[in-house]
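What you see is the complex with one protein chain gone and the rest in place.
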Amino acid sequence: MDLHFGDSKPTDEERAAIDTLLGPPESSWEGADRSDADLRWARGGRAARERRDLLLPGLHAVHDRIGWISEGALDYLCRRLTVPPAEAYGVATFYAMFSVKPRPATVLHVCTDLACAAAGASELCAGVEARLGPGSGVSVERGPCLGLCERAPAALAIKAGDPVRTAVSAPATVERAVLAASSPDSAPEEPAAALAVPQAGDPALMLLGRVGVVDPASLDDYRAHGGYTALRQAFAIGPAGVIREVTDAGLVGRGGAAFPTGRKWQATASQPDHPHYLVCNADESEPGTFKDRVVMEGDPYSLVEAMTIAAYAVGAHKGYLYLRGEYPRALHRMEHAIGQARARGLLGDDILGQGYAFDIEIRRGAGAYICGEETALFNSIEGYRGEPRSKPPFPVEKGLFGRPTAENNVETLVNVLPILTMGAPAYAAIGTGASTGPKLFCVSGSVDRPGIYELPFGATLGELLDLAGVRDGLRAVLLGGAAGGFVRPDELDIPLTFEGTRAAGTTLGSGVVLAFDDTVPLPRLLLRIAEFFRDESCGQCVPCRVGTVRQEEALHRIVERTGADAAADITLLREVGRAMKDASICGLGQTAWNAVESAIDRLGAYE
Amino acid sequence: MTVTSLGIPRRLLEFTIDGESVRAPEGATILDACRSAGKDVPTLCQGDTLTPKNACRVCVVEVEGARTLVPACSRKAEAGMEVRTDTERARHSRKVVLELLASSVDLSTTPEVAGWLKEYEAKPDRFGPDAARVDEQPRIDNDLYVRDYDKCILCYKCVDACGDQWQNTFAISVVGRGFDARIAVEHDGPLTDSACVYCGNCIEVCPTGALSFKSEFDMRAAGTWDESAQTETTTVCAYCGVGCNLTLHVQDNEIVKVTSPHDNPVTHGNLCIKGRFGYQHVQNRD
Partner (left out) sequence: MRKRDRTPRIYNRLEYPMVRDSRDEPFRRASWDEALDRAARGLGAARGAFGMFSCARATNEMNYVAQKFARVVMGTNNVDSCNRTCHAPSVAGLSAAFGSGGGTSSYAEVEHTDLVVMWGSNARFAHPIFFQHVLKGIRNGARMYAVDPRRTSTAEWAESWLGLNVGTDIPMAHAIGREIIRAGLANEAFIERATTGFEEYRQLVEPWTLSLAEKVTGVPAAAIRELAHAYARAERAQLCWTLGITEHHNGTDNVRALINLSLLTGHVGRFGSGLQPLRGQNNVQGGGDMGAIPNRLPGFQDILDPDTRLKFESVWDTAIEPHYGLNLTEMFEAMEEGSLRAVYCIGENPAQSEADSEQAIRRMKALDFLVVQDIFLTRTAELADVILPATAGWAETEGTTTNSERRVQRVRRAVTPPGEAREDIDILCDLASRMGHEWKYEDSEAVWDELRSVSPDHYGMTYERLEEHQGIQWPCPATDRLEPTYLHGRLWESDPAARGRFAPFGIVRHDPPVDLTDEEFPIRLTTGRRLDSYNTGVQSGGFASPMRRGEYVELCPEDAERYGVVVGEQVQVSSRRGSVVAPVWVDTALRPGLAFMTMHFPDEVDTNQLTIEANCPIAGTAEFKASAIRIEKLPVALQVR
């Protein structure tokens, strides 16, 4: 491609960061010194253009080392990857975690989202900002949910360098957050993942059974606790057998859409176009959600094994694990687990000597809720802006790189292990007829024991909240996160199943159960949800891009109003909300009004 | 116009639009079918030379069985589909989309939009005087064209035309996110520091006048732009042997704008800098 580059040059440091990722440039056309051979023969074309998917890893490499992305670094990365600088700039500015302007090497991300807001995030922010002003070498960024809701309020410090350092402070105090930001290496170790699982050690747990029991770094420990029996079973029954088991087990997607997993796999497996891909969606960004993090931190090999089985079933030899950028510990655990599995022949060319080849590549998100949308995630991996694609065509037909792709979230995948070890009938016997198996719930907010709970489908909301020790003065429960809906304290008998919540006019979503007591001002909460959608809208379609702004404006106007004073704006909200729900391209815009609507209709907000 | 067939003939699909039975060739969109059935659906981001982006959502229609409304411009017709173009639900979304656009950007040079606002009884003012607007000043950084992003509805057509669909120059991209997303060159610099080759193919597809020729921009500013007094004559460019068709827009015997027919087999509506802007020499008169 005939690309245009400006005069900016990368610093040695920036160049080193990119070359560490990509290897040294092969010719002067890619940025090496000019040689006689280069001036006679240049290769390029398709092979050069097909490296676009390394753009996001490249941006991460620069950002991790330097803390921001300069013109020179971006141009050099573009030269290495044959990507037009304008497009790369469009990609870099898409992600909230990236800066294209100079910024201190350390950034402290302070969560101001629902659970943390209820736990005093605004005071934390104010305190931290007072301590870490200009000149402190730390940039404080208020941001959306960090997935640490069980330890709210939370803060994440990232210090660029070689290597990049991170430190989590949760529950954070001003003192601890400042320490994490100013010297991440000496910040106290994060508590073990098991602390997020109040039921840890309960032998009845199927999905969380190993969390807190096994050493998450040890493949041997994983195998000593039943690891890789499911994969062996998969090889025994073949890909079609796996799909049949998963179908018969009644497994449906846990990411929120509840699509039957067996059907998705069958549709992917049967596509004549090749190669097929498996993508694990670990971009868990729904405010209030942290279950995937806990699984990956506490039992990482289970995901490696589950992805291997899924890939085997759909005929994929390459899998991508798209992991939230805000999950440094999950990243390290998964990197380690994948490396170990590769070293032991559990990933690679000949898994378990069965002649089946599969490997996993981790791709890190960079702060974009929308990339949890399945097609936006594809664009993000491919090195484009993480904007959703229009469907049809569906991913099973044209997914990642335009090829048939099965995409599942972490929780869905790890359910495959018990299905294969216990058999579909036994699995299907768990839960209700329409919602089978165990379900993970992320409980936080006004409870004594926040964390991830594993319950069979069918338990009621009240049972779950009792388990978590709900506090007095319950005002509302948000089910499904920002994209979900509120229910009242008198609705605690709602069965936590897909059909049960649907019948009650609400949603299970991704399993978020956020309890709010009556000290939390509801209009402020709704405004925070509206801000979240305004910030996270990708901007592609009009209803969502402008609608989320108008929604926020209206909620802002009525934050102190009720009754007739709020009526006109509520009408406006309803009309805009309806158009967002009906006419937006993807689930983000379609659900951006859900929580507000339920608060108005169910909780009687603004009455 | 080619006598060599490039594929097998397409079969016809039968389905209904507003209760009437219609037939469309396989691969046709609902919009194609609507237009051949004489029903128009408003469109903004749809372009006859571009792959539908379905970003503006003003063309949404109801399809039986679909959870949400579907964009007519991109959704392929399917046999047995029941399409309704004018339901209350579809009209509501179109109305709100028009209100959202008109309340955030300047649509004064967008053809047809005034009629739609009226037809759908859209009231963009209802969001109040403090409603956020895109609020951009025209960027005049070269002598050939002006980027007035206050009029930009972010339809992506310019990006697609500059990118892999036609020009493959990739001088512009959508940058930023959400309401703050804008069309910009790398590092958000002036056009003159970018990869832009001034082909003007982005202007050709811009539906709102956000991108315009400097000649048109200046004449509009001076109040002398008068499309009713313009003639359009299609001829052939004189700058190389490729033979691009040029449509010369002439007002008062001066060429004021150059376009190319979108269905032309040589250009498909695209030109290069010389064809687009190289006309001045014929009117260098004393």
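The first chain written gets the first letter, and so on, giving A and B; residue counts start at 1 in each chain.
Note that in this section a contact is a pair of C-beta atoms (placed from the backbone, for glycine too) under 8 Å apart; a residue touches a chain by one contact, two chains touch by 3 or more.
Source: prediction; values computed, not measured.
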Option touching the unshown chain, where B:87, B:224 or B:283 are the choices:
B:283
Chain B residues touching the chain left out here are 1-4, 6, 142-144, 164, 166-168, 191-192, 196-199, 231, 233-246, 248, 250, 253-255, 261, 263-268, 270-275, 277-286
Hidden partner sits against chain A at residues 1-3, 7, 28-29, 34, 36-37, 39-47
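In this section, only the chains that are shown with their structure count from here on.
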So, what's the distance in Å between the C-alpha centres of chain B and chain A?
35
Residue positions on chain A within touch of chain B in the complex are 1, 3-4, 6, 71, 74, 84-91, 93-94, 96, 100, 368, 385, 390, 392, 534-543, 545-550, 553, 557, 572, 575-576, 578-579, 581-585, 590
Show which residues of chain B lie in contact with chain A when the two form their complex.
54-58, 60, 68-69, 71, 74-76, 89, 92-93, 95-97, 100-101, 103-104, 126-128, 130-132, 153-154, 156, 163, 168-181, 184-189, 193-195
